[in-house]
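With one protein chain withheld, the remaining protein chains of the complex are depicted in position.
Chain lettering (A and B) follows the sequence in which the chains are written, and residue indices restart at 1 in each chain.
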Amino acid sequence: MLLLALDTSAAATVALLRDDVVVGRFGSADTRSHAEVLAPAVQGILADAGVPGADLDGIVAGVGPGPFTGLRAGLVTARTLGFVWDVPLFGVLSLDALAFDAVAGEAVEAGSAFLVGTDARRGEVYWAAYRAAGDALPELLDGPHVGTAASLPKDQPLAGRAASLYPDDLDGLPAFTTSDPDAASLARVARLRLLAGEPLLDTAPLYLRESDAKVPGPRKRATA
Amino acid sequence: MMRGEPLVLGIESSCDETGVGIVRGTQLLTNTVSSSMDEHVRFGGVIPEIASRAHLEAFVPTLRTALDDAGVTLEDIDAIAVTAGPGLSGALMVGVSAAKALAVATGKPLYAINHLVAHVGVGMLGGTFADGLPANLGALLVSGGHTEILRIGNIASDVELLGSTIDDAAGEAYDKTARILGLGYPGGPVIDRLAREGNPKAIRFPRGLSQPKYMGTAEEPGPHRYDWSFSGLKTAVARSVEQYEAAGMEVPVADIAASFQEAVVDIITSKAVLACREHGITELLLGGGVAANRRLRELTGERCTAAGITLTVPAPSLCTDNGAMVAALGAQIIMEGRAPSGVSFGTNPSLPVTEIVLASGEDGRA
Partner (left out) sequence: MTVLPEWTVVHEVGSAAELQALAAALAPHLRAADLLVLSGELGAGKTTFTQGLGRGLGVTDRIISPTFVLVRQHAAGGSGPGLVHVDAYRLDGAAAVDDLDLEAGMAANVTVVEWGAGRVEHLSDSWLRVDILRPVGVLQTAATGGPVTAFDDDGEDEVRTVTLAGFGPRWHARQPPLLLD
């Protein structure tokens, strides 16, 4: 199985996965240049691997939650590539990639609950609660949500950058306090679901926040 | 190998229209547009986040429709062109990301082009300038975001800004005046319609930057000889309305609309024609969304005729934002032999009109 994965919910990351082997990957720490770096990364990874796009078995996109502009850059890229190459699209909750990493890194014991959190800016975090499930994929218990770090469930360790942003409120899992969703892990999550015959998401973005626009009131009348 | 007439697919997403157009040289094959305008009306203006969300959902369906409509496949396409600026940052980002993905997936060259110059490039379509752009060409662009008079030496390489607004764009002045008059959004069509019922001479509204200290003379031009200002006009409209309200009188909305429109159109056309005459421009193209305005077309036509200038106004569907204009400019740039922009350039919300096509890896910023 050959999967190309993109996640732009935080950093811009791209990975090419052949079965369970990562044959190419790209990551940029810059969270504001997705529209610049994404296409060259896809082009470079496929060229280096000698893989024509139409040979892919699927394109996996992280559907967020994440800052909107970067998230859209990834999703429109995935959708356009899928359209041109006529390759199926699979959506995966971006937080699933972090949960996968925390369990694969043996930071949480099988059966225990933990949190995943990323930077939502404006003093808030995107988060979800999971349970580690041995060899299987982590089980999503609650979320995704957006809220202040102080509003998260207490007494559960957290994987993801939110931990280093709000150390007073969150109990970070060592080695995962500055982690962002990674496309290679996203691809692995998608692959395991596909192999297990589990459903995947479509590529609809998880904004979690409304566009916040309000209808303005009428102009005040001048009165004498 | 490219034939004489390149088949170009153009992508536009700088504001609230998701546009995909396809041209073969100067021949228009399709102009497919999906607009989120209806979603913005109740907010009194384009809401960037709503526009960006709509671009994401509309892009692939619009692309598919455009290809079907033109009867071509992506394999047939010679090149892709996309608006890199100016425009709304988040909206541009969607179109540019999509265009880059298209270029990577098809292996076709990508040209990152200037939205404003594309409004001029659209004049190439439909046989208006079938034998090429005339030598002494100018362009008057009037829209919600822009009010500019340009001299076009070469559409692919030489565009000069002669004058522009120093504050609000003309379309913005319409929107804001409509807001003051309680007429809703967008302001252009409703003011144009109301103006027909009003007396354009009822109120004398200011013609910004028309005084000698700004104008100077042809030999010694003042600091704003070909520039416009609409902020004083907006203030005067507000003061005018308030007077009637304060006195408990009925606000003469139609007269104010007509007088406002006359002030806008008078100063736009008089300065544009002046710039043409003083720069040897004998062919003028009127573009941008406000080019649909009845009074602007009428007075520009009259004054151009009087000055011996030939006026060209593209079809309304080509004046508003669309992908065909992007494709049309792309085709000219390709025929001129300019290099493609690659896939690592950035968007530039304030891209100056002199940057017609971005070089590889640039974003046109100083």
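Basically, contacts are C-beta pairs under 8 Å (C-beta built on N, C-alpha and C of every residue); 3 or more make two chains touch, one makes a residue touch a chain.
Keep in mind the model is a prediction, meaning the values are calculated, not measured.
When the omitted chain is restored, the residue from B:Met37, B:Leu74, B:Val190 or B:Ala238 that touches it is B:Ala238. Only one residue in the set B:Arg24, B:Arg207, B:Arg225 or B:Arg303 touches the chain that does not appear here, and it is B:Arg207. Looking at B:Leu88, B:Leu137 or B:Leu150, the residue that reaches the missing chain in the full complex is B:Leu88. The chain omitted from view is touched by exactly one of B:Glu12, B:Asp78, B:Asp168 or B:Glu355, namely B:Asp168.
Chain B meets the missing chain through residues 43-49, 86-90, 144-146, 164-169, 172, 176, 179-180, 202-208, 210-211, 231-232, 234-240, 242-247, 249, 349-350, 366.
Here, only the chains that are shown with their structure count from here on.
Partner chain B is touched in their complex by these residues of chain A: 33-40, 42-43, 53, 68-69, 72-81, 83-85, 205, 207, 211-216, 218-219, 221-224. Contact residues of chain B toward chain A in the complex are 42-44, 47, 49-50, 52-53, 55-56, 59-60, 63-64, 74, 89-90, 93-94, 96-98, 100-106, 179-180, 182, 241-243, 245-248, 343-347.
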